[in-house]
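What you see is the complex with one protein chain gone and the rest in place.
Letters A and B name the chains as they come in the text, with residue numbers starting at 1 for each one.
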Amino acid sequence: MEIDLQHVVNLARINLSLEEEARIRPQMKEILKYIDKLNELDVEGIEPTAHALPLTNVMRKDEVQRSLSSEDALRNAPRQANGLFVVPKIVE
Amino acid sequence: MKYEVVIGLETHVQLKTLSKMWCGCANLYGAEPNTQVCPICLGMPGVLPVPNAEALRLTALTGFLLNSEVPSKAKFDRKNYFYPDSAKNYQLTQLDMPSTQGGFVEFEMGDELARVNITRAHLEEDVGKSTHFSDYSGVDFNRAGVPLLEIITEPEISSPNMAFEYLNALKNILQYGGVSDCDMEKGQVRCDLNVSVRSLGQKELGAKVEIKNMNSFSGARRALEYEISRQVKVLSEGGLLRQETRRWDDEAGITDSMRTKEEAHDYRYFPDPDLMPHTPSQEWHEQVRACVVELPLARKHRLMADYQLPSGDADVFVGDPALGDYYEKVAKGVKNPKAVANWVINTLQAKMTESGLGLPDLRFDPSAIGELVNLVEGGQINSRIAQEVFLEMFNSGQNPAVIVEAKGLLQVSDSDELGQMCRDVIVANPGSADDFCNGKTAALNFLKGQVMKASQGKANPQLVGELLEQILNE
Partner (left out) sequence: MPHTLTIHELTARLAAKELTASEIVQACMDRIASVDGELNAFIGHDVEDALAQAELADRALADGVVHEAKPLLGVPIAIKDVIAVKDQPLSCGSKILGEFISPYEATVISKLRDAGAVIFGRLNMDEFAMGSSTENSAYQPARNPWDTDRIPGGSSGGSAVAVAADECIASLGSDTGGSIRQPASLCGCVGLKPTYGRVSRFGLVAYASSLDQIGPLTKDVHDAAIMLNVISGYDPQDSTSEPRDVPDYSAALNGEIKGLKVGLPKEYQSAGLDPEVKSNVDAAVAKLEELGAEIMDISLPHTEYAIAAYYIIATAEASANLARFDGVRYGDRIDGVDPIEMLCATRGTGFGEEVKRRIILGTYVLSSGYYDAYYLRAQKVRTLVRDDYLKAFEKVDLIASPTSPTAAFKVGEKVGDPLQMYLSDIYTISANLASTCGISVPCGFTSRGLPVGLQLLGQPFGEKQLLQAAHAYEQHTDWHSRRPPLN
């Protein structure tokens, strides 16, 4: 099983250096081969475990709590202007 | 070559909750940027979502209002995609186990009853708002995390007009139910349009074009009209259409292909592990169902049936639910509910606008209008006097009967008394009398007016007319 590494890296929005790619490509192959062992099992009729605990109907009351000040909200922003988080221009 | 149109609509509606979907930040429009945010809706490391109970309730309520099925188990999934306005770069939504399934919306189109079937309505979160400047974009996360209901129709809307009517009907239902204020100016309703054309009789759907984020219904209609004609033109010229997303330019009146490379999104959905499934009890369902209100269309039909109102009057009351409620209170047990409707729609509304008073501020008892109508119906006062009484009623809050009594406004209907007045007027106006006898029927109105004047408006106008004619013909 060969991963389409370029495609996955695009989906995940992660740049790989050439060296990283050279290292990771064979490693992925090996790992995929290993996880393929799950195909040995017959999982017909088995329910997937989507949640770790059998909890249901967890919710909270519709009440307003204090928000952060915009100063605190933007404190870690790499770039900000006029109270907004700044990013490179989004072209639709 | 004839073409048929297939339209499907996905409407995103912000739910009327106090706080956001996963956190306690306020769900309010118009605040200064990034002042209604917290670590949770900003997607900071380590935070977790907890669902808003009211959002779940309003979602189920919408299901009941749209005649949908509200399944016994619903869950949330992650829809993974990167965008600056998405705080977590995944959106919490519902994929295969949404909060409601199926349903329909009925509405009037001309004389006919139309129906659009709903595929499902699912609960998700809104994203932040980007503003674009010359060399950067800025993101405000106040809107991020606001609970959003996405209502998806079956692809069976057959014209832009039908789409428009559907959207309005949906909006009315949601407003009626208290699910959302649907204030388009505040961006509380947005719509994605899916439209394709195919030759008449063709089974497969044509290539689907998506036009996203419409925030006006008339704009949506215009966009659909343009897009349909564009698609038909392409096909009839032998061209091919491809599935794509286009943008509506309202100023230019055209749709535009979006410039970014059209790559089908791989959202890599999987069940969200931080949120537990929603499996409400029968009891919870019943509590929500008890809040289901009468739908606008049903209310209209009922008003027309129960109160013998014409469509136009019923529309007014459906369009203004508070006024409609008031009308129903007033019209109960009245012999002529249509007359009551006239008073409410015309005279009362006009006076309220003029004085700036609202329904809760009215000084007179709701029963007063009914009483007024009954006085007119019973012949105790005529309609002109009734206007006077109404004014007094509006200003002082006194009951009509009291006002009539106090001001001595009872209608004069005694034939002898009226007869005498008529003779007096005829004698005083020989010229008009002669005119009438010579065939000028209009002269009668003048004489009638004189009798009304002489009686300070209290004469029964119909009787006066009859008596005058009788006497003049003698």
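Methods note: a contact is a pair of C-beta atoms (placed from the backbone, for glycine too) under 8 Å apart; a residue touches a chain by one contact, two chains touch by 3 or more.
Bear in mind the structure is a predicted one, so any value in this text is a computation, not a measurement.
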{"item": "Residue in contact with the excluded chain [from B:E156, B:D266, B:D306 or B:E377]", "value": "B:D266"}
{"item": "Those residues of chain B which, in the complete complex, touch the missing chain", "value": "38-39, 42-51, 78, 80, 82-84, 87-90, 137, 139, 141, 266, 268-270, 272-276"}
{"item": "For chain A, the residues touching the chain missing from this view", "value": "3, 5, 7-9, 11-17, 20, 23-24, 27-28, 30-31, 34-41, 43, 46-53, 55, 58, 60, 68, 72-73, 75-79, 85, 87-91"}
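Here is the rule we use: only the chains that are shown with their structure count from here on.
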{"item": "Separation of mean Cα positions, chain B and chain A [Å, integer]", "value": "42"}
{"item": "Residue numbers on chain A that touch chain B, as the complex places them", "value": "11, 13, 50-53, 55-70, 73-74, 79, 81-92"}
{"item": "Residues of chain B touching chain A in the complex", "value": "17-19, 23-26, 32-39, 42, 50-56, 75, 82, 84, 130-141, 247, 258-260, 266, 268, 271, 273, 275-280"}
